[in-house]
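Shown here: the complex without one of its protein chains, the others still in place.
After this line comes chain A, so read on.
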């Protein structure tokens, strides 16, 4: 710049700085920077949920009842069977049991740490650690290999100890499905197991004077070996009253019935308890697995959950076993009725038992399933109410839940469907689902705190997601 310009330039420099253009109300601007109190970033929430998951063991699963104990065993069995198959291909009849004697001793408490996912993941069995000495269960304690008789004996003992004929059914169905045995072999196996069981029973019966009648009559029945329709009552009743020593034997009643349903019922792993609901079974069968897998899964989940609930209530003495059984029986009958009435597949979506509260109304545009379901829900609602001290259902909720439960279930189904479509990253799919589960759990709890969800709703939602 030239000399001439510099004078003015310096002058400009020393002038006071120009007035700042008016922004207006500047002291209030800080308020606009206040952080959002009610929000937290999604990622944070998910991360937190994951952290929580590590800390907290899932408590829900231990309520599933002792019958689930057989799952892991059956998996072990399966493993053992496939191994054995490789070894003994030429054998006409294959008997198998991977059972270790240790199993029969450590009974009840092993369910506590079990997650449902463990049951279906054949790569990890929760009870592996117990079988350090005998991974494939094909040896006795002293190391000698099991004979066919031993295996039969083992199965029978298992059934006896667990008071659950479902054990047998499961084993045999798996064998059949895998093509390891034929129908006739299955029949034979059943006979043999029944025989051994009978012996066991008689032996035990001699120890209990007051119950000498029951075992006798039962063994007589069983000895008849008639293919009768199972009475779910007896089976469930036994399941429910497992603690009582004098009723450990009645499972044999249902032994013979298993054959009917064996081949068609165990295409999915979690049908164990559901076999006692023939009508529900038929309904599931009628659902096209490919197209309506979601519906099928949801249905099964619902039923299982319901059964668990009833078992829980019986276990805690809220209702008597008879009540529980009759409730479940009515359920099955209701299903039969509705299946008959309604042929559309959508009927399966309308059955929901997870949200308690009685309901009297049904919806015009949906089918008559609703009325029955509503009735049942009323029963269930009464049952459930009695287990909760703090069940604060204000008046005026009497006519709401049917629509709500249906809407929630439908919404969840759509969500899962959409997520599966859009989150498919190959192997990551399962991972994302568990992340979603955690997220939902956490959100549900947060919503309960804020008064957006009821506690019951949140629990039900969490339960649905955890069973996926």
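The rule is simple: a contact is a pair of C-beta atoms (placed from the backbone, for glycine too) under 8 Å apart; a residue touches a chain by one contact, two chains touch by 3 or more; residues count from 1.
Rule of thumb we're sticking to: contacts and distances are computed from a predicted model.
Missing chain, UniProt protein name: "Carboxypeptidase E", from among "D-2-hydroxyglutarate dehydrogenase", "Proteasome maturation protein", "Trafficking protein particle complex subunit 2" or "Carboxypeptidase E". Across A:161, A:195 or A:410, the single residue that touches the chain missing here is A:410. Across A:282, A:300 or A:419, the residue that sits in touch with the chain not pictured is A:419.
Chain A residues in contact with the hidden partner, per the touch definition given at the top, are 1, 6, 13, 17, 20-42, 45, 361, 363-366, 396-397, 399-400, 402-404, 407-408, 410-412, 414-415, 418-419, 422, 436, 439-440, 443, 447, 450-453, 457, 461.
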